[in-house]
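In what follows, a structure is listed as structure tokens, so that the remarks can point back to it.
Heads up, one of the protein chains got dropped from this complex, but the rest are sitting where they should.
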Amino acid sequence: MIDKIARSVADALEGIEDGSTVLIGGFGEAGVPNVLVEGMVEQGARDLVLVNNNAGVGRHGIAALLETGRVRKMICSFPRSVGSVVFPELYAAGKIELEVVPQGTLSERIRAGGAGLGGFFTPTGVGTQVADGKEVRRIDGKDYLLELPIRGDVALVKGHVADRFGNLTYRKAARNFGPSVAMAGRRTIAEVSEIHENGGLDPERIVTPGIFVDAVVKVER
Amino acid sequence: MIDKIARSVADALEGIEDGSTVLIGGFGEAGVPNVLVEGMVEQGARDLVLVNNNAGVGRHGIAALLETGRVRKMICSFPRSVGSVVFPELYAAGKIELEVVPQGTLSERIRAGGAGLGGFFTPTGVGTQVADGKEVRRIDGKDYLLELPIRGDVALVKGHVADRFGNLTYRKAARNFGPSVAMAGRRTIAEVSEIHENGGLDPERIVTPGIFVDAVVKVER
Amino acid sequence: MAKPLSRLQIAWRIAQDIPDGAYVNLGIGMPEMVANYLPDDREVMLHSENGILGLGPSPADGEEDWDLINAGKKPVTLVEGGSYFHHTDSFAMVRGGHLDLCVLGAYQVSAEGDLANWSTGDESRLPAIGGAMDLAMGARGIYVMMELCTRKGAPKILERCTYPLTGERCVNRIYSDYAVIDIAEDGPVVRETIDGIDLAGLQDKAEARLRLAEDWRTLTAPDL
Partner (left out) sequence: MAKPLSRLQIAWRIAQDIPDGAYVNLGIGMPEMVANYLPDDREVMLHSENGILGLGPSPADGEEDWDLINAGKKPVTLVEGGSYFHHTDSFAMVRGGHLDLCVLGAYQVSAEGDLANWSTGDESRLPAIGGAMDLAMGARGIYVMMELCTRKGAPKILERCTYPLTGERCVNRIYSDYAVIDIAEDGPVVRETIDGIDLAGLQDKAEARLRLAEDWRTLTAPDL
């Protein structure tokens, strides 16, 4: 029987190793699986690479994990959000690496990782600093950059409703990076607000099919 | 005011030019917009390139359009379905070109066209005839082929419910190629079974947002 | 002496040029104001990179839903006919040329339409790109909304940008406090100017050489 419902955050996060790349869904504060990310503080894995659109706000969630000093590198599109304090401090002190990626390229690289592609040519960033060191190719009269996939050892996402099969829906614009991140984790863990107890969700409404999800934890919203 | 509901198939297909590449949703008989495709018979454009997973069955739909002799080339993954008669005859007689593409590569190429990518590296087809003449690149220890995007001058899809904004849902596995095909047409036309008269559809259930759709026609199922 | 347009007036002016039925992304910051001046008789679908088509007005106080924010991370609403989708699909819309227009702010624009709006090259600031590069290369039309000069009086329309680029040859038109300027094949062409400034006066505010369109008009905006 398939039952992906984890009893606790600790159970869901068990086995995450030092050196892992951790993909984290969310944009700004919407859709960030804060409970799971804060669970990583307890979980204790070190030398992490985090991938998220931003780099944490305040001192909770991603910022709390950064503050442990156990994150080696941050890959994001916009680390300079209003209220972001921990990352800028660490970066200024030379205590963390940063790879800044255009937002659409970041999302597409994660999707490529999940979809088994070796890379893709995108027009985004041609003629900019983002192109430094990358192959530029003219295809059908237009220039493109070669961008490579991002895969995660772990992916953390925030869904809305889940079922025991790991199927997920999202809520409004909290969907954002979730579906692509969920595809790209070797182990994908979702925190959700509701677990549908009556079996499977409406198959037409599922956004992330359970094949992409390894564990689900219900959290208080 | 946005109102993409066309009064007739003829209205929806107006202006399609000779030499157009026409992307057609559907897999086997499920999800093929047969009414629109047969409307192309009346519409009269010539020298067409058709893109669909298959190459028509019986003498209706895609097969009917092929039978007019106005299709120069077929791009598909599997032209040899049970009950496919018109395409094999034309092909044997040297009256039509054929490009056979692995199914996942076909779908991904169409998506790449709709997503503005210049191409992608896929593991599918490495070491096979499909690789002939294509760049092979080793990325992170694995070989990939470079595949190029497919865009359509026109895209024809079959949805389930639409609204005046062009938003679409699909029905069960008739979804198949529809959402990617809808993205990749310079002009995208949908035939649907129902038009939602009460304004917009549930924003969480929409599969193809109206931005990808230019015209919608209601047809009898 | 010409009285430059306020930012509200520039936003108003841009709004007049957005056609009924257009799909439009309004960049974070100043461009967001354009939404407030869209004529009532036009239905414009506003896109937000974080997966929304059909942005509506800000919610009333206390009605905020923090799962429904725009690219600037401010709470918004959804109009009828709007939809949600994931980030990768959202940028497929952007990159695939499905947006009719995008309005962006700018630090600098070159005579050829290069755009610099993400970095001043100041190494002491955290680098942050966001969605600007995708939007600059993806939307079918790129309108820039900016003042002609910086607060210190330095011109922002340059022969070449000195700041790091966001995109090459992507800007189609600049809406500014003194003029509306197209980036044509052969450089900037002034299409509209406010009362009280002539080409020479505008040229004082731009480094790149400006030309006046033959069908040049006067730009007037309501008090706002």
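Just so it is clear, A, B and C label the chains in written order, and each chain counts residues from 1 on its own.
We adopt the following convention: a contact is a pair of C-beta atoms (placed from the backbone, for glycine too) under 8 Å apart; a residue touches a chain by one contact, two chains touch by 3 or more.
Since the structure is predicted, the reported quantities are computational estimates derived from the model, not experimental observations.
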{"item": "Chains in view that touch the one left out, judged over the entire complex", "value": "A, B"}
{"item": "Option touching the unshown chain, where B:G39, B:G56 or B:G178 are the choices", "value": "B:G178"}
{"item": "Option from B:G58, B:G127 or B:G199 whose C-beta touches the chain left out", "value": "B:G127"}
{"item": "Residues belonging to chain A that touch the chain removed from view", "value": "1-2, 111, 113-117, 163-165, 167, 183-184, 199-201, 203-204, 206, 209-212"}
{"item": "Positions on chain B contacted by the hidden chain, ascending", "value": "27-31, 53, 77-82, 87-88, 91, 98, 100-105, 107-108, 110-111, 122-130, 170-180, 207"}
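We adopt the following convention: only the chains that are shown with their structure count from here on.
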{"item": "B-C or A-C, whichever has more C-beta pairs in contact", "value": "A-C"}
{"item": "Centroid distance [mean C-alpha coordinates] between chain B and chain A, Å", "value": "32"}
{"item": "Distance between the centres, which are taken as Cα means, of chain C and chain B, whole angstrom", "value": "35"}
{"item": "Averaged-CA centre spacing for the pair chain C and chain A, given as whole angstrom", "value": "30"}
{"item": "For chain C, residues that touch 2 or more chains besides their own", "value": "78, 84-85, 91, 94-95, 138"}
{"item": "Junction residues of chain B - those touching two or more other chains", "value": "115-117, 203-204"}
